[in-house]
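A single protein chain has been omitted from the complex, and every remaining protein chain is retained in its original position.
Naming follows writing order (A and B), and every chain is counted from residue 1.
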């Protein structure tokens, strides 16, 4: 991180002259930020507290505000270690591990690759860009069906290849309880990688061309320029992309439902499915809330150290 | 920048300008439901027109998805916000939950006047009446213990109606020998559990079904009969094609319609698919009760839960409830929907052969006391228990639970945990 180092942006105030107008000018940035911050405090952190509170009640169909005990957490705790047969919670969290890592990793890699390729003064960029992006635009309740057919051995790819004579081709992951989560990854990457591409492309377009020219004059090869100069400069974009992908991974609900209907024996569940099922379908709101709290704690454990290192880095 | 600000202000004004008078009209029913497309919507439209004749408008709040899950989520949000609809489509225990929360209205007077106590089967009243007060109007009765058979395939393999579970297996064997997929199944948890409801009734008989699946009696749940039910479920697995997992129910029905498969075990909504494909009962397809369940009916029912609306909206609500349970609507609606009327005194003249059988079966089962709620469809136990049951059945079907012993153990544990 040597390239992006820059002086701390802290405009100095003029000494003396502390007029009312000056004070207002000083406070202006905070005034601009305040409404957003206040809204977030109330509608996010306030509601998180509400959720934590509910998780210690015995709320069922409706919220109940009488604190009872931590039975919801005890049940989740038991389910966490129940792997044979796997409890829904066990399936959800192990799936999130597989799905989260693959989905975020592949999307980042593919998005960056596509952005770099598109940034090579490509003819027809205006046609290609929407092609990579369009999966985001379509509602997954319907594209889920298209994917489901395509991956179904009896309807889609496998059948087509068999009709073309490749009878040894076999692809039935969507029907296989141990593989179905990978089909969710495939559809998820298809949907989100285009947007990651757009984020990296914006980042690339924001880089000062002079820096690249200088590198070229110094005789750096294209690969080296990207590896040593461009990609490090995209670091803040990686953070944005990571946050967006992590949030999508955690909230991927309709992806699983539309593509797999939960998978064979519920083997494709993710925690968001669990949360929705227990809160709204099974009328066990306390368990749903407790699972939300556990998810938020897990996210905190992963994100906060990352944020801490990122934010400390940029303000040297 | 300035243009952007202008655009925002303009858009905001535009959206607020057309707000005035968003409050509920008194000559109007506001109806939340999930019958949003094709035949279902057409069936409900009959009700809308009946109300229009009496001068009541219809404010439609349709939210489809997940067999009513999305609508129930929306309903919870509406109730939390204090905006009660006039009525909402609801299932079984949900009605009782809302009634216990004190948000349901009281239709007892209307019920008395219209004689619902006598005409609506007693098991249904358990869900429509809360602490002596009518809070919901049942629209229909679906029953789930049906076989849907392609007649051409049946003739080809020389099959006859199976009367027992063993005969059913023999029939499936014949189909297999003839190279047809014997059993069309969609491997989603509710479809598997719906089929298992019938298997339990067939294996254990009416009394056992009631004890295990409605009363949740632990000795019944862990009995050898329940174990045998799981054995029977396991026996059916080899007759399913390898691609069954995740398949939608209507695609499984399509397999029977096209003759790719011999039979599907499904509720009577499957008939709608046959009707849409212009097939005739008796000549193109056959409807039999699941072998060994003749004389009993496993039901689920759509209800219109009536909310505690302000006095000025009450008249519209009463009109809606009355129209819903009128004989003419019950007949017109259920002919289209594939289900049977929720009152037993509706003439069956407009129904096809399968519908007539359904009506007769319902009446007989009601009189004999063999009309039971479907656990898979949420009429056997509250949603927490019903879904725990579906979990176990689907894990058994997909080999995550490997033996019947283990399945029974898991079932008892899961139901106790969810109670």
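Keep in mind that, in the parts below, contacts are C-beta pairs under 8 Å (C-beta built on N, C-alpha and C of every residue); 3 or more make two chains touch, one makes a residue touch a chain.
Simple rule for what comes next: contacts and distances are computed from a predicted model.
Student: Name the absent chain as its UniProt record does, using one of the following: "GMC family oxidoreductase", "Prokaryotic ubiquitin-like protein Pup", "Carbohydrate ABC transporter permease" or "Methionine import ATP-binding protein MetN".
Tutor: "Carbohydrate ABC transporter permease"
Student: So which of A:85, A:100, A:135 or A:262 would be touching the chain we can't see?
Tutor: In the full complex, the listed residue that touches the missing chain is A:135.
Student: Of the listed residues A:96, A:118, A:255 or A:268, which contacts the missing chain in the full complex?
Tutor: Hidden-chain contact among the options goes to A:118.
Student: Could you please point out the chain B residues that touch the chain left off the display?
Tutor: For chain B, the residues touching the absent chain are 1, 4-5, 7-8, 11-12, 14-16, 19-20, 22-23, 30, 32-42, 44-45, 48, 58-68, 70, 73-74, 76-78, 80-83, 248, 250-251, 254, 258, 267, 269, 272-273, 276, 337-338.
Student: Considering the whole complex, not just the chains shown, which residues of chain A touch the missing one?
Tutor: 4, 6-11, 25, 28-30, 32-33, 35-37, 39-41, 43-48, 50-51, 63, 110, 113-114, 117-122, 125-126, 128-139, 141-143, 145-147, 149-150, 152, 155-157, 159-160, 163, 190, 194-195, 198-199, 201-203, 205-210, 212-213, 215-216, 220-222, 225-226, 230, 233, 236-237, 239-240, 243-244, 246-247, 250-251, 254, 272, 275-276, 279-280, 288-289, 292, 295-296, 299-300, 303-304, 307, 311, 314-315
As a working rule, only the chains that are shown with their structure count from here on.
Student: Approximately how many whole Å separate the CA-defined centres of chain A and chain B?
Tutor: Here chain A and chain B have centroids separated by 37 Å.
Student: How about chain A: which of its residues touch chain B in the complex?
Tutor: 60-62, 75, 85-86, 88, 141, 148, 152-154, 172, 174-175, 177, 257, 260-267, 277, 280-284
Student: Taking the complex as given, what residues does chain B use to touch chain A?
Tutor: The contact residues of chain B facing chain A are 65-66, 69, 72-73, 76, 79, 94, 97-98, 101, 187-189, 241-243, 245-246, 248, 382-384, 387, 391, 394-395, 397-401, 406, 410, 417-418.
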